[in-house]
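For this view, one protein chain was removed and the others were kept in their places.
Naming follows writing order (A and B), and every chain is counted from residue 1.
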Amino acid sequence: MGKVKSLISAFKERWDAFYSSWPEPVKRAAVPGLVAFFFLASIFFPAWGIINLYWQQVLIYVGINIILTLSLNLVNGYMGEFSVGHAGFMAVGAYVSSILTVWVFPKLGLSQYTPYLFPLALIIGGLAAGLTGLVVAFPSFRTRGDYLAIVTLSWNMIVKSVLENIEAIGGPRGFMGMPKLTSLAWVYVWVVITIWLIRNLVYSNYGRGALSIREDEIAASLVSVDTRTVKIVTFMIASFFAGIAGGLYAHVLVFINPKAFSILKSTDILVMVYLGGIGSIGGSILGATVYTVLLELLRPLQVWRWVIGPLLLVFLMIFRPHGIMGMREWKFLMPPEERPESWRKERELFVLPKLASAKANPLNPEK
Amino acid sequence: MPILKIRGLTHYFGGLRAVHDFNLDLEEGELIGIIGPNGAGKTTVFNLITGVYRPTAGEIIFNGHNLVGKRPEQIISLGIARTFQNLRLFKNLTVLDNVRIARFSRLKYSPVEAMFKVGNRVRESEKETRLKCLELLEIMGLADKADWLASGLPYGLQKRLEIARALASEPRLLLLDEPAAGMNPAEISELMELIQWIRREFGLTIILIEHQMKVVMGICERIKVLDFGETIAEGPPAEIQNNPRVIEAYLGEEAVV
Partner (left out) sequence: MQTFFQQILNALQLGSVYALIALGYSMVYGIITLINFAHGDIFMVSTYVAFFVGSALMAYAFKLPGLITFLLTMLASMFFTAFLAVMIERFAYRPLRKAPRVSAVITALGVGLFLENFTLATIGPHPRFLPPIIPVHRFTIFGIATSNIQLIIIFVSAIVMFLLDTIVRRTMVGMAMRAISWDKFTVPLMGVPMDRIISITFALGASIAAVGGTLYGFVYTIDPYMGIRIGWWAFISAVIGGIGNIRGAMLGGYLLGLVEIFTPVILPSSTYRDFVAFSLLLLLLIFRPYGLLGRPVTMKV
């Protein structure tokens, strides 16, 4: 283990040295440039046959899982809550967006526009899921810990049960007929959007509010944090993105049934969050990728796949509950103004000059 | 007009009477102390003022606002801040974040604005917050450690950080709960100077709970003594020191200055 660690830190040093040798404009353009490159790749590589259909499918699942993991990390990782029924929100998004593309759009005579209306269907699915997020947000005002776990699990079960009872959308037999609109390019776009929006949220007032609730909810309320609003916002945004992921999922599988959104699915998402690391966007990306690829590689084992997943979760919780990147973040994902170097610079440029002319205080008598 | 007016404050925990008929008229700019043996109800009074508990009976008026029934964050937003007996910092957050959090209610942008980051409102408010908090940290001698985790600070600096966090919300009334706990004599003297300095500098009214008599007798203008929830004495330090009831009830730690 030590050997691996020293290898990693040696690599990090080399990389830091290399990175700091770049001129400023190159540094600024690096991340947007890569994002653009991968976007083009997601369109052309499949078209040119560089990535075969199988790996396209795998990458699409990786993308969907990244969105799911990021959304759950908001609630469980940043806000420290116990939401263990996330698949329920995914289900809402999946069904609502499918109803739109299969029934509503054709009914409105918009069938030939459906591929262009796909984002709209996803967003409406996400909004519906976001609204259901309120159902677990309100109980979270009064209960924490185990009780909230029960509430969220119950909600997951209720959603599944309700879906099984609505014959119009297939009941337990499922719902199909969606056009296969989810492509690698679409998934990539949504992953980038999700990372961008969640990153911005996390480094804002609301992100700090969520973190303070995790650290000490009572102290948070006693430093003016409106915990109720923060909880509502966080739960709703998390459910929204789970709904988007659900919509993408429905339109790549072109068949959904309530069983797909059971507690087994919720546990999968939990594994990815805790594997990658709580409170870390990079961690969520890593966790989702590693877990999805791992399960894919284990596919030949068939039913034993589902034995490995939970076992992995248990080992994770016992030996490394913070995951790969718990509460740490990749530099390039942090907004520039939130990096320590930036704070140091602001201190030099703005704060020190301003206070140089101030009167002495007991802590700095020489000033 | 007193900035804080408390009448008949009484609170029961089930069958246990924690505070009984606590009264206070606090003028702006005063620095008063609340002392008493452990379990006398001092922290409970703070908790009642800041809305952690809803008082069984009584009235609390701050700056013309009735505090009873309001939630803690509403009360804090009206201009009250506090520190805690056992330090309640956000351990896994940075020093700067701990301080910034106290300005939560002053940041008025919506989540959607935060996520899409368009327009200037988010960027400007965040910058203003950062600079104000860095300034505060600089004054408190913590700015060079702004990116440290709160848990990485030594105890003395953690106590200072909690005070910085309390000041960040620009309060009018500051409630300090045993700020001198765990300090040595040199640190205590420094603390006494600091408290008086921030009172002048930030125009604060301060209520102090303390066991260290040096602090209480040294800087408080007025002292209230609690025992089993009852107010057993009230007055300037000289009177309290010689009050037989106080001495009888409270053979506290540094009992003599």
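FYI, a contact is a pair of C-beta atoms (placed from the backbone, for glycine too) under 8 Å apart; a residue touches a chain by one contact, two chains touch by 3 or more.
Since the structure is predicted, the reported quantities are computational estimates derived from the model, not experimental observations.
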Discussion item. One chain is left out of this view; which of A:Pro119, A:Pro179 or A:Pro310 touches it in the full complex?
Written reply: A:Pro310
Worksheet item: Out of A:Ala41, A:Leu127 or A:Ile150, which is the one that touches the chain we can't see?
Response: A:Ile150
Worksheet item: Where the complex has a chain not shown, which of A:Ile50, A:Leu264 or A:Leu297 is the residue touching it?
Response: A:Leu264
Practice prompt. Identify the residue among A:Ile50, A:Val162 or A:Leu297 that touches the chain left out of the display.
Written response: A:Val162
Response to the item:
Residues of chain A touching the missing chain are 76, 80, 82, 84, 138-139, 142-143, 145-147, 149-151, 154-155, 157-158, 160-162, 164-165, 218, 263-264, 267, 270, 274, 303-304, 306-307, 309-311, 313-314, 317-318, 321
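Here, only the chains that are shown with their structure count from here on.
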Discussion item. Using Cα averages as centroids, what's the distance between chain A and chain B in whole Å?
Written reply: 38
Worksheet item: Considering the complex alone, what residue numbers of chain B touch chain A?
Response: 50, 52, 71-73, 76-77, 81-82, 84, 88-93, 96-97, 100-107, 109, 111, 114-117, 122, 126-127, 130-131, 134-135, 138-141, 143-144, 146-147, 160, 165-166, 169, 190, 193-194, 197, 201
Worksheet entry | chain B-facing residues of chain A, complex | 197-198, 200-201, 204-209, 211-212, 215-216, 218-227, 233, 237, 327, 337, 340, 343-344, 346-347, 350-352, 354-355, 361-364
